[in-house]
Structures are given as C-alpha cells and as structure tokens.
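Of the protein chains in this complex, all but one are displayed in their positions.
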Amino acid sequence: MNQTLDGRDRIVRTQGVGASVKRNEDKRLLNGQGEYLGDLQVPGMAEVAFLRSPVAHARIRGIEIPEAHKGSVFLASDIPFAKPIVAVSAAKGFNASDYPALVSDKVRFVGDLIAICIAPTRAEAEDIAQSCIVDFEDLPAVWDIDVATAAGAPKVHDHWADNVYVETRIETGDIAAVRAKAEVTVKRNLRMGRHAGVSLEGRGVLAHFNRRLDELTVYSSTQFPHVIRTIMATCLGVSEAKLRVIAPDVGGGFGPKNNFHPEELAVAALSMKLNRPLRWIEDRREHLIASPHAREHRYELTAYADSKGKILGLEAVVVVDAGAYSVWPWTAAMEAGMSAGIMTGPYDIPVYHARAISVATNKSPLGPYRGVGRSGACFAIETLVDAVAREVKREPADVRIENMVPLEAMPYRSATHKYYDSGDYPTCAQMARDAVDLPGIRARQAKPSPDGKLIGFGMASYTEQSAHGTAEWVARGLPVVFGYEPALARFTPDGKLILFVGIQNHGQGLETTLAQVAHEELGIPVADVIVRHGDSSVSPYGMGTFASRSMTMAGGAVSIACGQLAEKILRIGAHLLQAPKDAVTLRDGKVFFGQQSVSFAQIGEAAFLHPERLPEGEEPALEANAVYQPGRSTGAFSYATHACVVTVDPGTGHVEILDYVVCHDCGTMVNPMIVEAQVVGGVAQGLGTALYEEIPYDDNGQPLASTFLDYMIPGATEVPDVRVLHMETPSPHTRFGIKGMGEGGAIAPPAVIINAINDALKPLGAEIGETPATPDRILDAILAVKPAGAAA
Amino acid sequence: MKPANFTYHRATSVEDAVAALADTSQMSRVLAGGQSLVPMLNLRLAPVDTLIDLSRVASLKTVDEQSSAIRYGALTTHAAFEDGRVPDGSNGLMPYVGTQIAYRAVRTRGTIGGAVALADPAADWLTTIIALEADVIAIGANGRRTIAAGEFAIGPYMTALQDGELIEAIAVPRRPASERWGHEKMARKTGEYAESMAIALIDRNRKTARVVLGAADGAPIVLAETARAVAGGQTDDSLASVIRTELVASGRDFAPAKLLMHSTVILRAVKKAAAKQ
Partner (left out) sequence: MKTTVSATINGVAQTFEVEPRTSLADVLREQMRLTATHLGCEHGVCGACTVLIDGQPARSCIALAVTLDGAAITTLEGLADDPLMQTLKASFHDQHGLQCGFCTPGMLMSGWDLLKRKPDIQGQDIRVAMSGNLCRCTGYQGIVRSIEKAAQTAKGQVSQTKGAAA
C-alpha cells in the first residue's frame, strides 16, 4: 500500500499500515520460549488449590480442617482485610451484591471459593482441599431462569426482593401503531446455551512480596493488568503505588480474563498476609465450572412487517442467566443490556421496544466473552429475519438486504440510539451472498439429494460497535470509563524504538501491528521496534485489550507519539546533515538529505549521549508520550455478513459445513494477514457456540460438562476453510480510519448456522431455535413434525 | 487436576501382576496404556491404592498367529493396528478401526486390552470384537479362562472380569475371505467417542450376516433379527423397519432422537458392507 492514508505527507512504506508483515512475537512462541503464568516460579513459592463448593446453594454451618493441615488451609476469616468485589451498574434499580474473595456464610454456585489450601506441590494442595469437610445446610438450587423467576423462588441473594439483577427498557417509536398496521406478525422464542470461554491456557495468579521495592507483585493471566491493579488495591486496602500487576504471555483471553476475579484477590491477599509467594493455576475443570461463563440468553421476539417483509417494528424480551454474582467491572447487566442495545443491528427498524432482564441463579457468574451480547442479538434478529422471509415466501437474502440501513443513510442513528459512523451494509451482504452462488444452491435444493442429506443456505449480518470511548462507557454506567489509551515511545541511544503501551497482547499480533504504526510514522523497520505491554510498572496506565479496541486506541496513541518523535528526529537529522529541515526525509531507520543520511543510531547517540550535537534549544533525550481518544467516543462500527452452506443429515442430525464466507469491513486494515486470521479464529469460536459448546445444569445446580470429555470445542475438522472478503471503509473518526476488530468473527456463526439448518429443514416443515444445534436437538425438531418410524 | 497418591508396582510378568492384583485388602488397578485410566486418576474419579503397571510385561505385547485365530496381547496398541504392524484376519476391519480411535498421540499408547477392559459403551474395540466374535482371554489367581466377547461387557463400564482378573489377550477368529464389513460411526467430532456406531458383516457365499450396535447406553447390542433380515436380502425401508423394531424391543428405552440416529447408523453400516460385495 503506497498511498498516504490521511493526506499527511508520509514515506512510501512496505511495512506500515496495510502491509501483511509477519509477526515479531512469533519467534519466542515457536521456540517454546513464551513465558506463561504456569511457567513462572519464585523461590519459596507454595502452590494453591482452592476448596470450592461442590454444591450449588447452601449455607455453611462449619468447616472441618484436619489437624495435620491446620496452617495450610485459609478461610475468609484469615483475610478479613480483603474487601468483597462489588460491581454495580448505574442502571436504575440495579440490585447490588458482594462477590467475596472467599465465601463464609453461603455458597452460591458449584465452584464458589471456600478456602485456600497451600502446599509445596499442587497435588498435595489438592489432597488438603479434599481432606476438608464442609458442613452444608442445603438450600434449593436456583438452577434455571424459570426457577429463578417463579413466584416464591428461593433467593440467590437473601437481601433482594427477587432474583433479578436489573431490568432495563428501550422504547423507541409507537409500537402500538406498528402492531396495528403490520400485515405480517412473526413471533419466535429462541435460546442460546450457556458455555465457557475456554482460552487454551486457563486463568492463573502468582503473587509475591518484593521487599526491596516494598510492593506486592501480582502476576495474573489477565487482559488488563493496570485496571486489575486499581481494583485490587481498593479491595486489599493498599495504595496502587505499592502494587504491581504483570500479565506475562497470556494463552488466550476472549473475555473471561477480562474481569477481576475472586481468585486474584484471594491469592494476593493471602500472599500479603503470609509474606509468601503463592501460585494458583486454574485447571480445565475449574475453568469450565468456575470461570465467568458466556451467553445463556433467551429471546421472545415479535417482528411486525409489511407483506414484502419490510420490518416496521420489533419487540424483544431478552432474558439472560447472569449467574450468582455481578462481575467487575462489567456488572451482571452487561450481556442483556448489550444484546437489547444492538438488536436492530444493520437494519433500518425505526420502532423498537425491548426489555432486558438479567437474572441471578446458582451458576458461575456470566462475564464477557468474544462478541459480548451481540452474538445473541445477531442470532435473535437474524433468525427472525429468516422467519419473516419464510412467512412472506421470499428469498431471505433479498428480505435481509432490503431491510438494511442503506449507504445513503450513513451516518445513521439507530432505534437503540447508536451512531453508525460509516459503512455499506447492503453491498457487504450482496458480496457474501454472491460468493456462495445462491442460485446454484437453490437449484440443488430443488432436486432430490442422492444421499438423503438436506442442503441449506444461511446468511447473517451484524454491526459491531468497536473502540468505543468515553461517551459509550459513561452511558453504560460502569465503574471504569475506558475512554482512552496511552503510549510512550522511547528510543534507545542505539536507535531502536521501544513502545510502552497499556494494552495487553495475547495473540492479536499487537507487538507487530503497533510496530507497523511506528514504521508508518518513522520509517523504522518493524523488526527494530519492541512493544512492551502487560506490566503496570513499565507502561503508562492503560485499559487493556478487550472490546475490539486495542488497534484503534493504542494504534492512535502510538501514531501520535511517533509523529512527535518524527518531528524531533527530522530536526536533529537535518541539523546533523547541515540541511534545511524541510529538505530531509525519513526512510529505513535513517534521515536522508539527498544521498546523505544519518541513522537513528546516530540520532539516538546525539539525543542521549551528546546533547552538544543537538540543534540550539533542542531538548536532549528522544521519547514522547501520547494519549489517544477517537474523534467520536461513541464507537467506530465494523460490520460483516457471513454466508454459509450446510448439509443436515436427517437420519443422524449431523451438520456439515460445505462453505463459509465472511465479507467484513473493519475500516482501514493495519495488517490484513492478522485481520483475516482474527476473523477466522472468531468464526471457529462462533461455530463452537452454534454447534458444540454447552454447560447444561441439572436441577441440583450441578454443571454437567466439566471436562473436555463432555465439553467440546471445535477441532481442525469442525472448522471449514473460511473464505474472507475484505471491504475497507475508513472510519471518519479514528486515526488512519481503523475500526476495531477481533471479536466480530464470533458474532454471526450461531445465526448463520441456525439459518442454514432451518433452510435445510424447510421442506420438512421443521425449525430449530436453540444453540448449540446438537444432533439430538435437530432430530427432535425433525421428529416433532414427522412421525417417528417414517425416518431413516 | 492431579491424582491422589497411590503406590506403584511395576509388574515383571503376568503372574507377578496377577499376584499383586490378588491382594484384596486394598484397591488395586492395572495400568495398560493409561489413556483412559490416567485422565480418571487426574480427575480423582478412579480411587486406587496400588497401580500395577503392565507396560514391562513382554508377554502381553506378543501377537500369536494361530490357524483359526489371531491372538493379540492385551498391550497391542491401537497404532499397531493402524500401521499394519500386527497381522490381520478381519479383512481390514481392525486396521480401519485402529485409525478411528481418538488421536494419534493416544493411539500410540492406548491398548486394545485396556480399552476392552474399560468397557466404555461408546468405545471402538468393544463393538468391533463383539462383531468379530472374538474371545477375551482373562487371567487371574484361578488361572486362565476364555470369555466370548459378546458376554464380556455386561453394562456400561461393567464387565465379566472378576476381582483379581486382568485381560491377557484378545483372540480374534480369522474371518472368511468372502465376508465384507461395513463400519459406520456417528461422532460429533473427529476422534470423539461415538454417539452411535454399528458394524455389519455380510457373507453372501455363506448367506450369513452379523450386525452389532455400539454406543447404545450399555453393552453393544448384537442385532440378530436385523442380521437375519440382512442375510435374507432385505434392504432399505423393510430393513429399516426390522432394525427399528429390534431396537425398540431391546429394552434400552431409547429416546426418539437416539432411536432414529441408531437406526440410520445401522442401516448405513449394512449398506456399506453390502456395497463391497
């Protein structure tokens, strides 16, 4: 990419914004030299195993610790100074609750933390945990939304009036009028199953006291170390100045590592009290039962449309099982609120009434997971759009595209008060549709298939608010307003550049893409740029990596800081070359004046070691600090359409994906190779939601999937070769026109897969409205309309 | 996720293993490839006081080719079948099944004896050896005995092995060269345990058929009526009706979706075998 991006005079680049540069971070990871939480050891360290509740809901009458293990088991009473985590939404009527480091009175889900057991090895720590006996007074388990909301239901939090964290409403336009004039009314009830985030590395914490610095150092496998320091300091009652939080290499995040966890607080508090290094490594069973869960949405939807399928108004009730506690900082209201708040998606639906209800149950708390809220919203609206199309007997692709916000309506304010900054949704959808040859599929469907399998086409679109800043987070009423991102760009005297940033790279390639931004501004080779992140004592205070924000936000900050350095380097370089400043240029890590040049190493040497060589009045040193906020803080809206072709085997319920296309637009792409891989990775996770992943609970509140033997994530044969088509509509409000990306791939798959399955099942008159679409559920849907015995 | 402590006994011979296993004062288990047992230990779901490691018992790794059968030592790995490193008398069915079990890094260590002894209803070898009318050779303090594969599994994870017995070998009869097999496995993911699995053996020359359903919520089911219908040349809808009737009569109380899935899988296994004639 050789053209300049925003009109500024810049150097021709092969490694800058837009180049598919290979990643700087690969080398250590390929050599097995990444350093993840579990790879860390500190002398004198003890291993932690938590004693977790084996029951869903009970009062603790007593805890019996064997004599031999007294001194190795620690209860809430041993860390009384650790204040509970409290995550309260500013939404009116939000019911607050404490999430303590260790529970003392009552357990509220299977996996709730009761005690910390420490030993030289994890195996011994587990022995100790197993030897403790807790005397429980069992309470009825609130194991399901219907149980939680039934009259007279047992209460998860005793001091509440019911089991509802909060109910919020959106009421835009006159729904009664739309109801009266609609020619077609389509209702659907849908469900999205509860699952886990399943980073391949679980969570983990290592805390130890640094005597020399008089500070507690806490390593955590987290997506936002600075913010963890803030809340941890509050909960521990210490100054942030006496606390250092480090995220080492993090083996995948996806949201579950984007909360402040009671495990982090418990380990830090006990390490502080004992003055002993402690390490906890989450195992897979702990992850599946007790890390913050994902999804579990229920939808009651009504679309009011005209006879062509144009949707005039929409009513939605979104109910989310938010589990036992409100997670910090997102609160228990986030998932339902975000789903209801983006429900109309890419569609021009002027009238919209919604209720978003977050219910407390005896399950692991619900937290953010790739696609937060929007996977459910997309699943809901897109399943409904297909149902409307079937009702008016038209091609779903046509109905979908006709309902979209047209290009000429941009920027567009949605019925949910979102400001869509730019984009061409209909063209995106058409490109995805055309890539899978819809007429060809319809022709194939018209003929009987030789193997009895049913072919189906599905499509789903979404718009994704990304890189949202101050206004959006204030509107959501969270305890922290994630409005900006900093960067400190610092040259070394030998001419290399180190970028200190507040985001946290855990697979997104930010050690490369931020270097590309530096290259864009400075012409420095990407390989000469080091990105430092994940350490609260190293980088300026930043918000971390989540909400598809890091490239837009930290990229903007790096750009500004490096732009400032570029000016200074040009001044110094011109001076050293004895040339006029406007006659010199930056290229390949050098300043050029005609054929003459000085290297960044020479400039670094002058700036740091030989101030006498600097121009008159030029300050020594070569570093710049910048903080970036996008021009509009309501977000840059990425969007996409996914289209797929599946076969459904009516004899076994097995779904095979024959083709999967994504057409997406995340504004200016910094590194298309990385963008594409993020899309594909997101799709794989979305296919997990759509077809495989679920943690059902029984009526005792016991999770029924707690190992990889009963919890399936997609493997190499379950994910097709995804074809990715790119559109680039730069955001008018961000540096380089970058929009956020990363989560998006995971948003549409549940919708597109369910639509494709229902398209396949259409000749049978069967329909499914629940994820994951397991073979049993598909067969049940078929058997519901087809008498048993007629099949096979 | 670490195991509770146990003591370790490295068996030097079958007799040594049997002697160690005979101590009923404690909970002893034999360790073959460990691909199912060690996960259970890690999850603390399989209590054990003494683990008797069979891996050094050379006699359990031998394969004897006899005139009418091939006797596979219990420690023969899935990968040995997959790679064709052991002789085959099943017209290729066993090598094929060897490729279908879990994943390569499991197949290199998992063993046929260990898999059969666990009697996971959804596991591959159990259904296979029942279909092939193999014998399980068990050995214990009272000596050796032969258990017909069809009588070995008596329920999910329950077998005819008595306390103190272990599997020494699986003896698989050489199948007639004229026999053809069909194998159908419905799993949600590659390498996962089956949701349904069926093996059909058809011999047109001898006018015989044998059909076995696995992953059926208990021991694999030998479908005699279905086999008779297959041998008699029934196909498609009429055969589907026989299959369905036999499954309903099996007493397993299959949910409607499972009944449909199993019926489909059985029918497809039969079709695959028939297509090879």
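Before moving on, here are some points about what is shown:
As written, the chains take the letters A and B, and residue 1 is the first residue of each chain.
One rule holds for everything that comes next: a contact is a pair of C-beta atoms (placed from the backbone, for glycine too) under 8 Å apart; a residue touches a chain by one contact, two chains touch by 3 or more.
Here the structure is a predicted model, which is why all the values come from computation and not from measurement.
Note that the undisplayed chain, when the full complex is considered, contacts A, B. Here one chain is not drawn; of A:Arg52, A:His69, A:Arg229 or A:Arg284, the residue touching it is A:Arg284. For the chain left out of this panel, the touching residue among B:Ala17, B:Val30, B:Leu51 or B:Ala219 is B:Leu51.
Only one of A:Gln15, A:Ser72, A:Asn163 or A:Ser199 touches the chain withheld from this view, namely A:Ser199. Only one residue from A:Gly681, A:Gly701, A:Gly740 or A:Gly769 touches the chain missing from this view: A:Gly681. Within the full complex, the residue among A:Gly34, A:Pro140, A:Pro493 or A:Pro540 touching the omitted chain is A:Gly34.
Contact with the undisplayed chain is limited, among A:Gly173, A:Gly715 or A:Pro732, to A:Gly715.
Within the complete assembly, residues 22-23, 25-36, 38-39, 41, 121, 123, 198-201, 249-252, 254, 281, 283-284, 506-509, 673-674, 677, 680-685, 707-709, 713, 715-717, 719, 721-722, 745 of chain A touch the chain that is not shown. What chain B contributes to its contact with the hidden chain is residues 1-8, 10, 31, 34-35, 38-39, 41-43, 51, 53, 55, 79, 102-106, 108-109, 189-191.
Note that only the chains that are shown with their structure count from here on.
Averaging C-alpha coordinates per chain places the centre of chain A 43 Å away from that of chain B.
Residues 121-123, 126-127, 130, 283-285, 649, 651-654, 692, 707, 709, 712, 714-718, 774-776, 779-780, 782-783, 788-789, 791-792 of chain A touch chain B in their complex. In the complex of the two chains, the chain B residues touching chain A come out as 1-5, 39, 43-44, 186, 188-193, 195-196, 240-241, 243-244, 255-261, 263-265, 267-268.
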